[in-house]
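Left out: one protein chain. Kept in place: all the others.
Let's look at chain A:
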Amino acid sequence: MSIEVVDVRPHERHYGVYIVKFEDGTERIATVNLTPGKRVYGERLIKWGGLEYREWNPYRSKLAAAILNGLKFVPIAEGTQILYLGAASGTTPSHMSDIVGERGLIYSVEFSPRVFREFMEKLVDQGRRNVIPILGDARFPYQYAHYVKGVDVVYIDVAQPAQAKILADNADYFLKPGGHVMLVIKAMSIDVTAPATETFKQEINTLKERGFDILETVHLEPYDTAHAMVIAKKKS
């Protein structure tokens, strides 16, 4: 806590992402806190230039890991509407919520009541109104179709064998023309026996078969092993 912040500057590529520089020369990424004074997962809060920033921990959030590993394009900006599958306790959704701001919306779907309770405590109760909590099963999009409208991005981070398929199914329901999908591949959740690279290939192929152009693939080492982030765009 005692380390002084010496500079905060916007990330050169990513909207809403900031780089915080500390006096010892280290740099961290952060987002502007939508609910000042409130923490979501024990992250550091940084005050600079009249704004409060929340440090974005790449070990906790795979999107942060992907950004630090050189992801070129994140299709999220102010006002973006996102369908987030596998919201869990809300670490990554909270930073997305910071980025999209009050005009954006994150439909956050989670299957497990246990972790979602934390989501409610940390995000909803602390005043984030741009997240729509949905306790539901991502494999059956029609069960939550009455909440979700057209979205610009479908983001998926679920520990399920058929990740790419679930993503494509949901995109069929909710993705606007020209929208993007973001897939966190958890190789170990799909097949622990196969080499991770094989699993990545297979999931990426599923996306291609379902009509997506793959824009980028980033591995998440060293923050997460056998994980990769894929950004793709629906062919129009």
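Worth pointing out:
The rule is simple: a residue touches a chain if its C-beta (ideal position, glycine included) is under 8 Å from a C-beta of that chain, and two chains touch if they have at least 3 such contacts; residues count from 1.
What we mean here is this: contacts and distances are computed from a predicted model.
Among the names given as "Dihydropyrimidine dehydrogenase", "AsnC family transcriptional regulator", "Thiolase domain-containing protein" or "Nop family pre-rRNA processing protein", UniProt records the absent chain under the name "Nop family pre-rRNA processing protein".
Per the touch definition above, the residue from A:Lys47, A:Arg129, A:Lys208 or A:Lys235 contacting the chain not shown is A:Arg129.
Contact with the chain not shown here comes from a single listed residue; of A:Arg117, A:Lys208 or A:Lys235, that residue is A:Arg117. Taking the whole complex into account, chain A touches the unshown chain at residues 105, 113-114, 116-117, 120, 124, 129, 132-136, 141-150, 172-174, 176-177.
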